[in-house]
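In this view, the complex is presented without one of its protein chains, the others remaining in place.
On to chain A.
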Amino acid sequence: MAKIIVVTSGKGGVGKTTTSAAIATGLALRGFKTVVIDFDVGLRNLDLIMGCERRVVYDFVNVIKKEASLNQALIKDKRTPGLYILPASQTRDKDALSMEGVQTVLNDLSEDFEYIICDSPAGIEQGAQMALYFADEAIVVTNPEVSSVRDSDRIIGILQSKSLKAEQGGSVKEHLLLTRYSPERVAATEMLSVADVEDILAVPLLGVIPESEAVLKASNQGAPVILDQESEAGQAYLDAVSRLLGEEVEHRFLEVQKKGFLKRLLGGKK
């Protein structure tokens, strides 16, 4: 049985797809057979972030409508062994995903894979609810910014009432992932701190990803940022994957790092 993890946020543009790509790659790097599914029907983007956009032939909706088999639609990642991508459809039909269809695909994948990562679309509409419905665990991606925190709270409410786990009287295990964090701005009291966001949302912290130039660079190149292990963001994602697997890893990149003389002179980059 695979563990199903949804990456969700409510608000758009906070880093769900970046996180889905990084976490899925990280789990595969640790030797787990992992598939990452793009639930954003009509606005497919995970393929670009994973760098496999030119290899998409069939998609999630084709599989649900039985126009293609799972094996035909799954794209094997070229960089990381044991990692597969199931791309979203570009159809404009919003109702292309059906609850039964999604369940069948997840059940079939469960037999083969150890982790299924569901990359949720933004919002709280049908697509987002479908992505989180079957989840065992949820990674709530949040920026230290008012609208993102509020939307995260809404999506947490939906996880607690409208997921299969909740309907069965259990609960989805929630993780908070704070992204685009800037310790400098927190120190200047211009940005909500990790403690502030933890206080408001009351969800256990999975990790903090610092604002980093490496993220844009990674998406430009179509290589998940976790593979850039020189970068702070890449290292922070590696730590988050370890914590997801139950290991205790100390949080890094939360404090302002004093630049050394040489780094200041040369203009060190993150």
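Details
The definition used in the following text is that a contact is a pair of C-beta atoms (placed from the backbone, for glycine too) under 8 Å apart; a residue touches a chain by one contact, two chains touch by 3 or more; residues count from 1.
Everything that follows uses one rule, which is that contacts and distances are computed from a predicted model.
Hidden from the displayed complex is a chain whose UniProt protein name, among "ABC-type Fe3+/spermidine/putrescine transport system ATPase subunit", "CoA transferase subunit A", "ABC transporter permease" or "Cell division topological specificity factor", is "Cell division topological specificity factor". In the complete complex, the hidden chain is touched by one of A:21, A:186, A:225 or A:238, namely A:186.
Shown as candidates are A:55, A:79 or A:150; the residue that touches the absent chain is A:150. Checked against the full complex, the candidates A:48, A:68, A:164 or A:200 give a single residue touching the omitted chain, namely A:200. Looking at chain A, the residues touching the absent chain are 145-146, 149-150, 153-154, 157, 161, 186, 189-193, 196, 199-201.
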